[in-house]
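Notes follow the structure.
Removed: one protein chain of the complex. Kept in place: all other protein chains.
Chains here go by letter, A and B, matching the order in which they are written, and residues are numbered from 1 within each.
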Amino acid sequence: MGEQRRIGSSLRFASRPAIVATGTVVGPMEAKGPLTQWFDTVVDDAMYGERTPEKAERRFMQDAIDIALGNASLQPENVHLMVGGDLLNQIVTSAFTAAKYPAPFLGLYGACSTCTEGLIVAAAMVDAGYADIAVSVTSSHYQSAERQFRYPIELNIQRKATSQYTVTGAGAMVVARGAGKVAVTEATIGRVLDLGIKDPNQMGPAMAPAAADTLFRHFADLGRTPEYYDLILTGDLGSVGSSILHELMRKRGVPLGDAHRDSGAWIFQGVPGTGVGGSGCACAAVTLGGYVFKQMMANELSRALVVATGALLSSLTWQQGESVPAVAHAVALEVQPQAAATS
Amino acid sequence: MDYLIAFLVGGAICAIGQILIDVAKMQPAHMLVLFVVAGAVLSGLGLYERLIDFAGAGALVPVSGFGHSIARGALLEAERIGFLGLFTGAFEFTGMGVAVAVILATVIALVANPKA
Partner (left out) sequence: MTHPGKKKQHADEQAQYQRLVAVHVPKPPLVRNLVAAFVVGGLISVLGQAVLNAFMSTGMALDEASAPTLATMILISAVLTGLSIYHHVGEFAGAGAAVPITGFANTIVAAAMDFKREGFVLGMGAKMFIIAGPVIVYGIVAGVLVSAIRWWTGM
């Protein structure tokens, strides 16, 4: 306990809480992308047989939680804390889903950065001893997000060259105290930055400075370089936002290098009609819970840095002509060598 | 021949709309409002009538034709019955389209659901 917990603006989780299981559920569009083999479940009908997309999104979230608990061989009663968030007004998906579980619940909103925001809160609570087992969950749904932030689904609208496509799906992570293989070692909480981007079709450019700021502080605080990590996964910047991020990091003298992937650009790589990539709370969540976690369990990756990015706008603020503030939260994950035998 | 002119004029009006979206960075809704107002103003100047005589559906079908139809209905009724005709005439030519759209939207919404 004597170990330093706050390093500059970053956090170190001294007890090394671990992600012990994940659950990922996606819709049909995501299954067409290159990450499909890493998801636990693919649902062919994005509406999941429900009458409204909002209800369908809750089904996705509930499935993700149940799969994660099943993978961890836990019952809902074993969970001491649940944290979660989504894109819908008043985070109704998370709140309504949490009502189905006995665990105490903290609702979070960080737009598409909620995935790592939740993981930081869960890891900190477990690290501090307030919970032995915590679940962090996030979801998004193309149709529910589209009708809340943009237009009716059947409207004749031409996608812009910089538009992103909301990922339909949900990702849940079980964070537990004690020896687990994939440890949550450090985190850097993002600062909200607004560099004056007003076009709601340019979420990547709006979020890239926040990602750059968080990455830069993370490396500076911990005395690391991008090469320290086998994978640096940013959340839903898309291909345009990613190239801006690379330039911003180069200008600051910390080039990101080849280890960087963007979950938004990656999840829909080669899928037509998805613009410059995916977005939404589920985008980073299913990439982290699917690809990153499973590759770490398989010892294919030993250190990963996940930086989920969020654009903190509402449909009211952009109609009122306001620019888009953004935030990015980083979480460092590391494979614990000694845990290989115990797990 | 009238088909070719309709194609060229209707296509050109839509291409102007595309320039307003891509180059002038207008939202589609703002672009449509601009077109309907432009149609009404050109109608008031007596120009849109001539464009319809020349291009038929090429000028009638774009939403600028909707603005013209409102203005033309209002003018004809005002000439017929006076001041109140300005208001009763606004839907003279457009009322049918709006009513049909409302009825169809209601019926279709009852039977069809949005797909992604």
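FYI, a residue touches a chain if its C-beta (ideal position, glycine included) is under 8 Å from a C-beta of that chain, and two chains touch if they have at least 3 such contacts.
Source: prediction; values computed, not measured.
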item	value
Chains shown that the absent chain touches, full complex	A, B
Identified contact with the non-displayed chain, of A:209, A:264, A:278 or A:310	A:209
Interface residues of subunit A (partner: the chain not displayed)	51-52, 147, 151-162, 195-197, 202, 205, 209, 240, 243-244, 247-248, 273
Interface with the unshown chain - residue positions in subunit B	2-3, 6-23, 28-29, 31-33, 35-37, 39-41, 43-46, 52-53, 55-58, 60-75, 78-79, 86-87, 89-90, 93-98, 100-102, 104-106, 108-115
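Definition applied: only the chains that are shown with their structure count from here on.
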item	value
Rounded Å distance between subunit A and subunit B, as computed from the means of their C-alpha atoms	46
Subunit B contact footprint on subunit A (complex, rising order)	29, 46-47, 142-143, 152-154, 157-158, 168, 199
Subunit B to subunit A touching residues, read off their complex	21, 25, 28, 113-116
